[in-house]
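Moving on to chain A:
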Amino acid sequence: MIKLEHVTKIYPGTTSPAVDDLSFTVPTGEICTIVGPSGCGKTTTMKMVNRLIEPTDGEIYVLNERGEMQNVLEMDPIILRRNIGYVIQQIGLFPHRTILQNMGTVPKLLEWDNTRIRSRAEELLDMMNMPHEFLDRYPHELSGGQRQRIGVARAMASDPPVMLMDEPFGAIDPINRNLLQNEFLRLQQEIKKTILFVTHDIDEAIKMGDKIAILNANGQLEQYDSPAKILSEPANEFIEDFVGADRTLKQLNLIRVEEVMDKKPFLLQSTQSVEEALQVMDEEGQDYAYVVDSDRRLQGYVSRKDLKEKSGWIDEYTTTAATSLPITMNLRDALSEMLMVDYSTICVVDNRDRVRGTVNTAMVQEALMETHSSGKREEV
Partner candidate 1 sequence: MEEKTSFWSRITFSDIVDWTLIPILMIGVVISVYIWLLLPIEPGSMEANIIGDPVSGFSNVWASVLQHLKLIGISSVLAILAAVPAGILITREGFRDFADIILGVANFGQSVPSIAILALFMGIMGIGAPTAIFALWLYALLPIVRNTATGIDEVSADVIEAARGMGLTNRQILFDIELPLSFPVMFAGIRTASVINVGTAALGAFIGAGGLGNFIITGIPLSRERMILIGAILTAVMAVMVDWILGKIEDRLVFRRE
Partner candidate 2 sequence: MPQKEENKTAFIGFWQGLLDDWMAVLTRPNIETYIRLKERATSPKIVLNLALLGLVIGLYVLTIQPPAFIQTDSLLLDLGRLIFYTEADFFILSLILFVIAGLLGGTGGFVEHSYLLSLITAPLGLVIVAFLFVANKLGLTLAAIMNPLSSIGITTIFIVLFGLYAFLLLLFALEAAHEMESHQVIYTIGAVLGSWGILRVIAMFAAGEDNIITQESAFLAEEWARGTLQQAILGHLWMVAFSVFIAVVIGVVMGVLITMPPKRPSVSHLFFLIPLGVFFLIWAAPKGWLGMGIADPIMEISDTLDIGLTRAAKGFFGPLLSLLSAIVRKPAAVGMIGVILTVILYALLLAGESASELTLYIAGIILTIPSIALFGVFIGPFSIGAFNAVVALTLYAQLPILRNTYTGIKEVKPEIVEAGRGMGMTEFQLLRNVKIPIATPVIMAGVRVSVVMLVGIAAIASYIGNDTLGDYIFHGIQRVQPLRYYAGAITVAVFALSMDYFLGWLQNRLTPEGLKGRR
């Protein structure tokens, strides 16, 4: 848990505060994203937690391993920082040290022995899906995305309960960023850290945050809430502007296909005969049908036109499906996928490629209407 109480920062030589009377609490095990226009003091807020910047006023508490709320302003900043993971946008890996030495920075400061540091580093590489050979490489031998993973791993080296991340994926190209975000979310499911996550990108904030804190240009907190609430019930015009006119569309980010899909879809077995298939399709009134094998793995689809006046087994007439959606995909990505192909219905598969349901644009629309109306209803 991280708790900020009336935190204010006024830089010397300025009169207006960079961060103004900020109070919010990040529950244990959740990610709180801080977002706002540039110069709104979001990085300042974060750096006050590990006291790279000293607050002018207010109190900050962090829950330590022993389950006590500690006032960070009363702690030795060096000790404090060793117990808080810290990831920055430029990564800041030490170029003269190997990956192992980089990851071992904090453990070394905490005087762990070398074997423990090495095994911890290997464990972290496993977590990041990276090979152990990387331990003896130097940062310049790694790609940008790999370096970023190492940066995150380094921050987790001593297993701190709290982590601070300052635009950790900001310097990475969009494709890799998406990948890293997903990977990190999956990891967070396991490690359950309390994370303060600074970003300037509202989409990233919505995607990564369990809670979002939106600051305005004067460093004041405009709204602190869950992403769904912020999208459906922006507190004021500033939030509405900041979130953007497409906030309805953004809500799709928060819904996974799993939640809206047809869980009992109409499917054909590849072992069925053509006659049988045609008969079933007639009954259901479908022109197309997806075909699966005995293990429910997706084989492709058949159309009534192809089957007409044919005989034999339908797998002879199966066309490979152009796409399918992973079950964890959010609706926004799913929708753009659907618009790209000409299918009315797309299969949703799990990570072993088994069909778990189907989804079509009507279902997406329905889900949207639902969140919208629920928001409306709560407003009344």
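The definition used in the following text is that contacts are C-beta pairs under 8 Å (C-beta built on N, C-alpha and C of every residue); 3 or more make two chains touch, one makes a residue touch a chain; residues count from 1.
The set was built so that all candidates are chains of the complex that A comes from, given by their letters.
None of these values were measured; they are calculated from a predicted model.
Undergrad: Among 1 or 2, all from the same complex, single out the one that touches chain A.
TA: Candidate touching the shown chain: 2.
Undergrad: Quick check on the complex: what are the chain A residues that touch candidate 2?
TA: Going by the criterion above, the answer is residues 50, 52, 77-83, 86, 88-98, 105-106, 109, 138-141, 151, 154-155, 164.
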